[in-house]
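Just dropping this structure here.
Only one protein chain is missing; all other protein chains are in place.
Presenting subunit A:
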Amino acid sequence: MYLAIREMRFAKARYTLIATIMVLVAFLVLFVTGLAQGLAYDNAASVKNMAATHFVLEQDSNHRFTRSQLDQNQVEKAGLIVGKENAESLGVKMTTVVPLGDTEKIDVTLLAVNLDGWLAPTVTEGSPISDQTKGHVLVDQKLSDSGVKIGSIIVDQASGTKWTVSGFVKNESFSHTPAVFLNKQDWLNLQAQTLTRQGTGSAADSKVYNAIAIKASKEKVKELQSALPNTEVIKKSEAVSAIPGYKEEQGSLLMMIVFLFVISAFVLAVFFYVITIQKTSQFGILKAIGTRTAYLARSVTLQVLVLSVGSLVLSVLLVQLFEAVLPSSMPFQLGFSTLALTCASFVTMSLAGSLFSVWKVAKIDALDAIGRTAA
């Protein structure tokens, strides 16, 4: 304690330099983490928001909602096993809409859910829709940036179906596109229209959904899996990472974060190692006059701790400042738990980086002090 603090006070320039590097690295770590979190949420908000534990998808759909097709039969079967109220059919379709009287096209994802059930989103503005209302949808707040208001009519490009915007929901998106919620009736109508347009099949067998959202225990899930042939039951997290682009995006960001952690550990390790080598004879003298190795090791560790915690505090402040001035369209999300976890890992990595120096300090022999002309 005594030594560590006084040394930092004495060699201000040296420690300020390393602290600056640490602040920058820590800032980058926090920023990229926040961005990764923000992007993850922005990408998969709707699925993440769902209270489901598992999803039932068609076999060989590669965990992707958009590739899977299930019929009403399977929905009912699933309802029998896990309980009718714990199984909700889900329709997912990525499409392009145009607000009526406008030319700007918007990519959206249609989500067909039971609007009286537990998949229904919370309406933040406007009025909610029910399973009975026809031709009405709830849209994500982001659409208001494109001029969509309550009462606006949006037209589905593929089918030509028109919907009236009844209300807005917040933070609902799928694969980075804003979500549009519609009820089952409208979903089935849409299916029928699309099929008619394509000229395949008939309206009768068009009761098609993409997935079944399930709330169930592990045992029930196993039972479900064996009861429904040609399906697979996947966890919510698996469904999230199978959203187009999700895994790739998160993977590269995660790689950056991991690299930053490793870099910060190495920067500290090298810095303290060089300083320690420079101070070998000093440590030798300290040991000769009776300083215990543990005391010196603690001293080095404390310096690393002060540096990493200090730079973390600064960079957390910086990130918060940044967050305040960032445009709202920038997906940035740094919750307390993520922040705490990131900070803890940062400090841990820094301490790991100091181990090398501590080992070096432990190896220095007090005998070095005898017969030396210069320190």
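Criterion: contacts are C-beta pairs under 8 Å (C-beta built on N, C-alpha and C of every residue); 3 or more make two chains touch, one makes a residue touch a chain; residues count from 1.
Here, contacts and distances are computed from a predicted model.
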| item | value |
| --- | --- |
| Among "Putative hemin import ATP-binding protein HrtA", "NADH dehydrogenase subunit C", "Acetoin utilization deacetylase AcuC" or "RsbT antagonist protein RsbS", the UniProt name of the subunit that does not appear here | "Putative hemin import ATP-binding protein HrtA" |
| Absent-chain contact - pick from A:19, A:188 or A:286 | A:286 |
| Selected residue (touches chain absent from view) among A:118, A:266 or A:295 | A:295 |
| Where the missing chain touches subunit A, by residue | 2-3, 6-7, 9-11, 282, 285-295, 366-367, 369-375 |
